[in-house]
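The other protein chains are all here in position, but one chain of the complex has been omitted.
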């Protein structure tokens, strides 16, 4: 049983859950979205700065949530810097497949990102927690789509 | 089985059901009420003329309904003529008790009326039909209470 | 009966012609699935002919509910623990089962309600209040059940809409031309039964929906008597709303369906307020979830939803088209037999009918017919069938009604006829 739980709560997850990286606002973010998981009350406030070439220059977040959602957001901010939107979308696909137990293809993906995502994939045995693991990524999608809520000012 | 049904549909009932007595309006009725059994659509329009001494001079009805409700109304009109309201109330009590299988006390009641009511009491084995047998009597109660709907002009 | 061939006949629709007796509908076998049918009433085998009011439940439905309560029960949507997760999955899976059963395009077009009555009230109070204004018109037909009349009358009281009534022919048909003649630029909705619960008439749903669509008019089909007698394909019918109750489809009480086209549901405000339909609540402001959850306030009928899923699986295994064909045969048989009874008049003689025969007799009131039949073990309904305006139109206070199900057999009709002879004997 403990081993099972350790699959979910790996040290990497617990560490990011407790000490989230890039936990701040970005003043010059040109994308922003709020994410909310009403089930557990997870809330995430996501900031993204994308440059003219379409490269993600900075990602950061604020908010609160369970260990899984905070760790997922924290690791996401780390792995997205320097990536294009298309690369981000591929990583999300990979994460989504990994977390729902579907065959996930890692060819062409950043190795370091893949390792982090694998640490998250323990949620696959906890269907109801999949939303926690994917909240930050869904919020990213919505942030990249709409520039509405926060402008560069 | 046929015997059972014959208890309910005695010749007296069938006869009154087919050829209801006093099936008419009373022009100088000083009491009137409408009765309605939504379950089977029985409708009865009851007219009562009571004189100053409180004696029921005339009772008549119109409307439509099942054999039980029409026969009950028809027999009621016959047995009430010449009775006081108090006597009518006693007969209703007796009928109600007979039709619901409760001990019914016939002392002091009009013998002829008692016989007719006994013919109706077959409904006691058909709980849902008790309302049919008592509709006319309930309507009588309401007619005697209120003079509202039809006046003597 | 060929015992070994039966299992193949029992299989899905398409395989029917593979079996030894291709036209044989294994009604005796299906009857064994319904525990209640084995009982006697007054010394006669029960002939249950009141399926229009409610259908009996097969063992599979009762057991699905029992099993769920004994093993899997928990409140749904909000639990982190496995029991709740499993219950949620089973509950939500029924949305897919219903979607496939009526061939809706999306699962989120399926709203769980507590019954057809609630479904129609929901549409009247949400879609109606939002999109209708005083003077706007709604067309319903002269043969509707109270559930498809009173909610619109209440809306009329509240906002002053106009209710127009499409007439029926002497045979009990609704003609598309008659509806068309009532349409004006202010017509906003046409609401009508798929099948009349009194006359058995099958309405020309697809044709009515087509003319409605051409004028941008929303359609609501009261499918209470359609869903249990006919295969239903909401996309082929072309309706915007389709409603029904689980209990007439061999499922439990307390669960109903509102099918609504995705874009229309999305435009509708919520109905009841409470848990599970909100996105967030503060005392100042509350935001609601998307459809269908927006319309499902509070703890839903979880076990009943599971039961409905089992009922749909049950009838799907037999095949709705086969059930329809079987009931048609019964209808033809019953109509013939009843017509031969002296003084009996069948009410509703449309060429397209399904599963229901209403009738009157010359000297006997329907209520007396009902009592005598009950004594003979035959359960029918007598009364206005919650369609008083139709009864008034027909000039009748009541009819007697026999309505069929997948388990109805010729013997039930024969028992009905014996009972009706007894009626004639007593009242003739």
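Note that the chains take the letters A, B and C in the order they are written out, and that residue 1 is the start of every chain.
The rule we apply is simple: contacts are C-beta pairs under 8 Å (C-beta built on N, C-alpha and C of every residue); 3 or more make two chains touch, one makes a residue touch a chain.
What you are looking at is a predicted structure, and each value in this text was computed from that prediction instead of being measured.
Undergrad: Out of C:255, C:268 or C:361, which touches the unshown chain?
TA: C:255
Undergrad: Decide which residue listed in C:27, C:165 or C:418 touches the omitted chain of the complex.
TA: C:165
Undergrad: Return the single residue from C:168, C:268 or C:380 that touches the missing chain.
TA: C:380
Undergrad: Tell me where the left-out chain touches subunit A, residue by residue.
TA: Touch with the absent chain occurs at residues 1-2, 4-5, 8-9, 14, 18, 38-43, 64-68, 126, 129, 132.
Undergrad: Tell me where the left-out chain touches subunit B, residue by residue.
TA: On the subunit B side, contact with the omitted chain comes from 36, 38-40, 127-129.
Undergrad: Footprint of the hidden chain on subunit C, which residues?
TA: Against the left-out chain, subunit C lists 35-36, 39, 41-42, 46, 48, 50, 53-54, 56-57, 61-62, 65-66, 69-75, 78-84, 114-118, 120-121, 145-147, 149-151, 153-154, 163, 165, 245, 247, 252-255, 270, 272-278, 280-283, 286, 297-304, 367, 370-371, 373-374, 378-383, 386, 388-389, 392.
Throughout what follows, only the chains that are shown with their structure count from here on.
Undergrad: Of the other chains, whose C-alpha centre is the longest way from the centre of subunit C?
TA: If we average the C-alpha coordinates per chain, A ends up farthest from subunit C.
Undergrad: Take the average of all CA coordinates in subunit A, do the same for subunit B, and state the distance between these two points in whole angstrom.
TA: The answer is 80 Å.
Undergrad: As a quick test, compute the distance in whole Å between the mean CA positions of subunit B and subunit C.
TA: It comes to 39 Å between the two C-alpha centres.
Undergrad: Between subunit A and subunit C, what is the separation of their C-alpha centroids in Å?
TA: 47
Undergrad: So which stretches of subunit C touch two or more other chains?
TA: Nothing qualifies.
Undergrad: Which subunit A residues sit where two or more other chains touch them?
TA: In subunit A, nothing touches at least two other chains.
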